[in-house]
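A protein chain is absent from this complex, but the other protein chains hold their places.
Read from first to last, the chains carry the letters A and B; within each, the first residue is number 1.
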Amino acid sequence: MYFWQDPQFGDRMITLMAAFVLVLQITMVAQRWLITNIRAFAVQSLLLAGIANTVAYFNHAPHIYAAAALTLVLKAILLPVFLRRLVARIEIRQEIEPLVNVPLSVIISGLLTMLAYVVAEPLRAASGPGDSAALGHNTLPVAIALFLIGFFMMVSRRKALTQVLALLSLENGLFLAAISLTYGMPLIIELGIFFDVLVAVMILAILVYRIRETFDSMDVSRLSRLKG
Amino acid sequence: MIERFVSVIGQAAMVLLFSPLIAGLGKALKARLQTRRGPGVLQPYRDLYKLLRKGMVIPDTASWIFPLTPFVLFSTTLLAGLLIPAVSAQAPLSLFGGVLAVVYLLALGRFFLALGGLDAGTPFGGLGSSREMTISAIAEPALMLAVFTVALGAGSTNLSSMAKAAVGQSWHFLAPSQMLAFAALFIVLIAETGRIPVDNPATHLELTMIHEAMILEYSGPYLALIEWSAAMKQMVLMTLLINVFFPYGLSADASPLGMTVSILLFAAKLAALASAVVLVETANAKLRLFRVPELLAVAFVLSALALISTFLFGSRG
Partner (left out) sequence: MTFALLLLIPLAASGLTAISRERRAMEAIHLLSALGGFAAAVLLAGEVLSRGTTSCWSGFLYADSLSALVVLLGSFVYLACAPYAIGYFRTDEANQVFGTEENPHEHLAKLRKYFTLTPLFAFSMSLVAVAGNLGVMWVAVEGTTLASIFLVTFYGRPTSLEAAWKYAMIAGVGLSMALFGTILVYYAAQHSTGGESLSALNWAVLVGGAARFDRTVTRLAFILVLLGYGAKAGIAPMHTWKPDAYSEAPVPVAALMAVSVLNCALYALARFYVLTVNCLGPAFPSQLLILFGLLSIGIAAPFILVQRNYRRLLAYSSIDQGGIMVLGLGFGGVLGPLGMLLHMTFHSVTKPLLFFCAGNAQQQTGNDSLKKTAGGLLHALPVSAPMFLMATLAITGTPPFSMFQSEFTVMRAGFAGQHEGMAILFVALLVAIFAGFFYHIAQLVLGPASGPPQRETCRWKTYPVVALSVLVVVMGFWLPAPVYALVEGAARIVTSTPAVHP
């Protein structure tokens, strides 16, 4: 048996990739350049595709390969390229200017990660002692943490494009949850979700572009005329 | 008892004798990477020999702390070196708290060095001391957290048990907590040994220097002791990193064959780690002083994540 057929090795790899997915999410919170943010999102998606691939390989579940391939093509290549084009096109200042400063954001992210652990623990217990060794189940806290931190990023960011990125990373958390809990949703639903994400990003990008054209800024805190 | 005595003597001799070699190796390699000829590998020995023979100038304003500092620094560093398993999984000495004792011995040395810098009464000394303490204020918690993470995995803060626990597991180094802790400790290593991008030991530029500013007033044998301690500290930290994270080949018993293999492997790993540090030094520029805390904050966050991930991923963290 080669070492890459050892389930324990697969388990280690999944855990490791999940940890780096989390590190990248915190990188997205902590650093200030939009382009780096997009790059971090791309690498994060790449790692997710890797996790999906590993799960598919060790569980002999071919439909997850499709999900992995879709993630790779769509989220790791297509969307980042598209978003970078958009950044180049609208010539925005590249700094993110979050509402909460960086150290505090990182601390909040850490707290959210612990919250995710607390939330995930009973779910992990729910899967029963026999199943707890199942491949990839231990990435559930990371998935929830991605979700929560993505949510926090949406709230704490002012620029429209960074909010889109936050939404996308939140979506990544959902993908990881689907992979780790259920070994992927049924393929047709997965396809539907990917289609929705793609269309949503296109629509949001057009909105970002038009907000930029109309307000001469991407700062959504300027969108404050509608009240009451 | 005799065996213990031999191992203490042996490791002390190894730390004392080989630490300048590692420093020299690093300098030579750096010179090669910068396409300079540079000094030979043995240059640090020559420097130490030269300094030890020279006379000393002691500032008039200095109190008893100034001459005490080199000795405290030298002895604490050497003692820390004896607490670490180097070629055998069993460290020669084992004090209270294991790895914590190592951290605090190094901190004690640094504390005296900072005092010594202040004691000379020159502006540069004070400047160096304050910078050193600023950096260590962030580097030390990162170091502690990373060490705790590893200790948590091993179930003990005793370095010998940590090394032994690490030898037994397959794919151990793939655990995220290990990787993150290693990354954090690597940054701490660079900061603690005064390397680029945190500090540049090769210059005396007042805008940036940290370690060199503190020891600016020392000369002769005292300077030799301090330089020697710096070399030993580097070796101690590197050994810590190597044997906690990559303990493969560490001999569990004292058989001659096991020891030989272990020594050879240890030397190779040490050389590899030193090369890695030199590569980082060559590939990066010195950071602005105000950005240094940010780099160390990254180390801190990484080690905090390492600690969290031991919980997040359960037994596989």
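Everything below uses one rule, namely that a contact is a pair of C-beta atoms (placed from the backbone, for glycine too) under 8 Å apart; a residue touches a chain by one contact, two chains touch by 3 or more.
Predicted model, so just to flag it, every value in this text is computed and none were measured.
In terms of the touch definition stated at the top, the absent chain reaches A within the entire complex. The hidden chain makes contact, of the residues A:43, A:90 or A:204, with A:204.
If you put the hidden chain back, the residue from A:43, A:66 or A:123 that touches it is A:123.
In the full complex, subunit A touches the hidden chain at residues 119, 122-123, 125-127, 147, 151, 154, 160, 163, 167, 170-171, 174, 177-178, 181-182, 185-189, 192-193, 195-196, 199-200, 203-204, 207, 210-211, 214-215, 220, 223-226, 228.
The rule is short, and it goes like this: only the chains that are shown with their structure count from here on.
Chain centres here are Cα averages; for subunit A and subunit B they lie 38 Å apart. Touching subunit A in their complex are the following residues of subunit B: 170-171, 174-177, 179-180, 297, 301-302, 304-305, 308-309, 311-314, 316-317. Of all the residues in subunit A, the ones that touch subunit B in their complex are 8-9, 11-13, 15-16, 18-20, 22-23, 26, 30, 103, 106, 110, 113-114, 116-117, 124, 132, 138-139, 141-142, 145.
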